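Please read through the structure below; I'll follow up with questions.
Every protein chain but one is kept in place in this view of the complex.
Every chain is named by a letter (A and B) in the order it is written, and numbering of its residues begins at 1.
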Amino acid sequence: MRAFFQRIRDSVFRVGWPADERKALLAMRSSFLLHLHAPKVRPASLRLAATWGLGLLSLFLYGSLVLTGVYLMFYYIPHPDAAWRSMGDLEFVVPYGVVTRNLHRWGAHAMVAIVLLHLGRVYLTGGYKAPREANWVAGVGLAVLTLGLSFTGYLLPWDQLAFWAVTVGSKMVASVPVIGDAAALLLLGDQTVGEAALLRFYVLHCVVLPVALTGIVAFHLYRVRKDGGLVTSEHAPEPTEGPRLWPAWPHLIYRELALLAGMVALLLAASMLFNAPLEPLADPTRTPNPAKAPWYFLGIQELAHYSAFWGGVFIPAAAIGALIVLPYLDRRTAGLGRYWPPERRWANSVFLFFAAFFMVVTVVGTFFRGPAWALMWWPP
Amino acid sequence: MGRRSFLRALGLSGAGVLLAQSAWATLRFARAPVSYGPPSKTTLGERGRFPRGAVTYAEAARVFVVHDDAGLGAMSAVCTHLGCTVRRDGEGFLCPCHGSRYNAKGEVTGGPAPRSLRYVQVEEDRRGRVVVDTDVEVDPDDRLKLG
Partner (left out) sequence: MNDEAPLPRWTHVVFFTSLFATIAMVFVVLYRDAQRPVELEQRLVAALGVVDRCEACHDAADHPGDTLGLHAVERFGCTVCHGGQGAATTADAAHLASPSWERPLFTAAEREAACGTCHEAATLAGAPALSRGRAVLAERGCVGCHEIPGIKLPEIAPDLDGLQDKVSPAWVRAWLADPGALNVDHRMPQFTMPDEEIDPIVAFLFSLEGPALTPAAEAGAPDPARGRKFVATRRCATCHRIEGRGGGFAPDLSLAGSKLSPAWMFSLLTDTHRLRPHTRMPGFRLSPEEAADIVAYAAEQWVPDTAETPWTAFSPEVKRDLTAVGRFEFIEHGCPGCHRAGDLPRAPAAMPLDDLGRRRVVDLPLADGAAMPDLPSWIATKVRVPTAFDLPGATPSLMPAYRGLSPDDALAVGIALASLKRSPLPGDYVIQSTPAQTPPAGPAGALVDRYRCLECHELGGQGGHIAGVPLDGEGSRVQRGWLLRFLQDPVTIRMDQSARMPVMGISESDADLLTDWILSSLADPRITEGEALGDATRGAAAYTARACGSCHMSRGAGTMKGPVLDGAGARLDPDYVVTLLRDGPAVVPGERHPAERLPGGEARDIATWIAGL
């Protein structure tokens, strides 16, 4: 009998518990999940400050969002007559409905924040440079997809907040010269945000964008390994004693598990303490004042306040375009792997300036805009 | 037991507990305590809809309303085999799914049906409308007497 179970275990885990270095290396090669990592890693890559675990956290958050999203799909009905009611069901009758929705909502906010921080970290350490240009572009694509997932998910509760944020967003799309109206029509499936738009956003949010994101994530992870792992500084001190490379098990894997456990705990704690907002049922005849997008779009909304096209479309599009062409223009390879190397002062200053500008407009849009988008000095 | 294997056992059992919790929560999550299905009690309308001596199909509750000399009765149109809706076939009833046959009183005359069609409770509400409760089975001879 024991042998029977042993055979089953061996068929799944070919190596067994990696108690020594040899087994650990074997496990890293043979296990599906583990083989994403190199069997051995540089100690410099293992320092928390090297990455702050941001890329990994993005991945974990994405996984948790897929999981909670699937749970929510069991109760969510993508129709204007029923969507908001199913939010009420989640709140009032479905066991753990509230906490599931909270996990999904706060996880989404956290993912947007961490993906953007990850992008910033890679930029500052010069991670976009050869041979990592393509992976950098993929990463920019992932950031855009993350924002797209967030935007499409925003409509689904079909409350006032959702309806008006998406109405405002689709009008920004429509403000693009020449193709704007056609693009908005393609997105909404109708002239206004309604039944067709809800269904489109639902399919985009639950199928199209996650599939695209998953595919690009696979490419992204693959290229991280193939491009030589984490970008590290040539100035990083080599270990004076001991081996130059450490086995990934347990040094990398256990750190990752600790991050995962920490993230789950924090997310769950936040979801138990704070409930995801739900506003009244969407009412196309009554615009709340002010109608605000989620915080990470408020910078764009603040800019769009000055000009729907220039602020709402052109500047964000130009920023994304600049990030995409950047690795093909900036080819110097000095100062990699450090946050503030003398060789990259200029490049990093420009980036930080734009980041600070974007943060300022976001803060203004979030805290200092009252009814009718008027400036006010005291947040409500 | 060394420190290392203790930590390993602790971590693995913690993960096990978490897994068990999640499994339990998933099962609970999947079973919301409300139902959006049709209610068992259905108001069929004024009694004039069901002429004396006739058997009238009431779609709203999937019942045949029988109005005979003794009063009103309601015979479920749900086949006792696998739940399809039976249809009239001559004097009796035929299930289109697997060919179960019932006579005019709903007794099985052929096919795989294990028992005769159920009779369910008929009542009148305060305004004299006919109400059936498909959850309450009654004797096939029970009738709501009409004043």
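Everything that follows uses one rule, which is that contacts are C-beta pairs under 8 Å (C-beta built on N, C-alpha and C of every residue); 3 or more make two chains touch, one makes a residue touch a chain.
The structure presented is a predicted model; accordingly, all values stated were derived computationally and were not measured.
Listed by label, the shown chains that the missing chain touches in the whole complex are A, B. Of the listed positions A:Leu57, A:Leu72, A:Val99 or A:Leu336, the one in contact with the omitted chain in the full complex is A:Val99. Annotation: of A:Ile8, A:Ala130 or A:Ala258, A:Ala258 touches the absent chain (contact as defined above).
The hidden chain makes contact, of the residues B:Ala25, B:Cys84, B:Ala104 or B:Val136, with B:Ala25. Residue A:Met272 is the one among A:Met73, A:Ala182, A:Val211 or A:Met272 that touches the chain not shown. Considering the complete assembly, subunit B touches the hidden chain via residues 4, 7, 10-11, 14-15, 17-18, 21-22, 24-25, 28, 33-36, 39, 41, 43, 125-127. Interface residues of subunit A with the unshown chain, by the touch rule above, are 19-21, 43, 48, 81, 85, 88-89, 91-93, 95-96, 99, 159, 241-243, 246-247, 250-251, 254-255, 257-259, 261-262, 264-266, 268-269, 272, 277-280, 283, 285-286.
Everything that follows uses one rule, which is that only the chains that are shown with their structure count from here on.
Those residues of subunit A lying in contact with subunit B across their complex are 71, 74-75, 89, 93-97, 100.
Residues of subunit B touching subunit A in their complex: 25-26, 28-34.
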